[in-house]
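Just one protein chain is left out here, and the rest sit where they should.
And now, chain A:
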Amino acid sequence: MSSLTEKDRPVVQLLLNTGTCPRCILRFCCVGSQMLYRHPHEDLMKDLQELLKNSQEREDRVCLDVADPPCKRIRLEHREEGADDLNHNGAIPQLPSAGDGNAAMESSAGNVCNVCLGILQEFCEADFVKKVCQKVNSADYQFTSFVFSVSLPPQLSVRERAAWLGVKQQMRNLGLPLPKDDIVQLKEAYKWIIHPQLSEELGVPADGKSLFEVSVVFAHPETDEECHFLATACPDCFKPAKNKQSVFTRMAVIKALEKIKEEDFLKHFPCPPSSPKNLCDALEIQCNNGAVFVAGRYNKYSRNLPQTPWIIDGERKLESSVEELISEHLMAEFKADSFNFSSSGREDVDVRTLGNGRPFAIELVNPRRTRFSAEEMRRLQQAINDSSDKIQVRDLQLVTREAIGRMKEGEEEKTKTYSALIWTDKAIQREDIAFLDDIKELKLDQKTPLRVLHRRPLAVRCRLIHTMKSEYIDEHHFRLHLKTQAGTYIKEFVHGDFGRTKPNIGSLLNRTADILELDVESVDVDWPPTLAD
């Protein structure tokens, strides 16, 4: 049904008399024509009055067509509590006509709707649209579409239920069939009205899938307590509040409304709902852009740089970190609120990362800028590389959220190769270490290293050393290149960690061994895609 008909008159009459705004009336009559809702408030008012007036003149059928200007204005009297003076034989009540023809058409002008509390009234007007757009424009975001999300105070659902029950009551009293109860949702109607206006002001379309979100929170403190009766009626719907927030969330209220019986509802809540004194407040107008993901690979050339900031007891122990050196520039360019850094595994402070580097991905939260050309990314990469000799990045590119999954995959499944500088207590000759080159797929049992036991659970992990290649240096030193399974603790393989990693270089060589230097030579992940420079 796209417009009002004769059947709707009793509903329209009741709702108009009890303080409901024209657009909510359209909703209750299941009017699905979006166009209709966008008409100015005054026009809708006139049309409704026209509909009711025509019922007095006993015309058969009136279709609302807003192209027809109304020819008469009727003053409507507000009545108390609806049904009192109805003809109980089922006749449609006669409206008293105002002889003076006063243009008090806006009988609800200045009256806040008792159902939508002004949302479908003031908050559809150009002034509010301007206010929202001002906020958006001043926030300086880059966007090509928007999604407008609205948070409504929960008591709206309660009031809507009350108004609806009033309508049902009225229809029963008149002996008329009950109207359909799939009324148009308030949020939906609101968006029908406001989206085109926002779209026009902002110059971009509304799109449900847009990453750029404009959100408004509405509140109506005057009626906040109207939900409270539900807590006594349906106590199990309301869980204890976390973080000082109200326990009367929209979800909880809706759930309770589904459970509560009609009779109980009517015992506790006035039907129809009262007219509020004030409009809703638009508490916050906020903008948020969906996160953007940047991936690349980093080399680490310093033996004194942690991957994440090293802070103990509020004191920074080492200057800077890999993630800060990379993210600093990205944060500035993308103008994001914050970042989340992840990588395909990590290396210790004193370990270098050579070769192609280690894959990383950075999530930039709520960026103001989201689009960068390949050229701009290259320049960004260069800027990062020029700013520090401790790290270098390559293959810097924008990626999707799946990037994070690829990081994990790389960390847990892919092999790595290392180069370790090893010291032994007893002297070694070339022959003593040659055999290491022939060992393939060496199985290790590694208990959680002591150095991480304070923050990791005790466990035994089986890991494989796929291949090794030794380079003799002198009687107490040699270099070992190894290719290992993901998750292998190399240092512990060398010094044995109190015998908790078996076998280890010490046990293999029958000496005490220690590791002096470690480098990551490669992280064997083929992601992110290599960029031709």
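Some points to look at:
Everything that follows uses one rule, which is that a residue touches a chain if its C-beta (ideal position, glycine included) is under 8 Å from a C-beta of that chain, and two chains touch if they have at least 3 such contacts; residues count from 1.
To be clear about the criterion, contacts and distances are computed from a predicted model.
The listed choices are "Acyl-coenzyme A thioesterase 1-like", "TATA box-binding protein-associated factor RNA polymerase I subunit B", "alanine transaminase" or "Protein Abitram"; the UniProt protein name belonging to the chain that is not shown reads "Protein Abitram". Listed residues A:175, A:499 or A:529: the one in touch with the omitted chain is A:499. When the full complex is taken into account, the listed residue touching the unshown chain is A:453, out of A:283, A:318 or A:453. Touching residues on chain A toward the chain that is not drawn are 447, 450-459, 496, 498-499, 512, 514.
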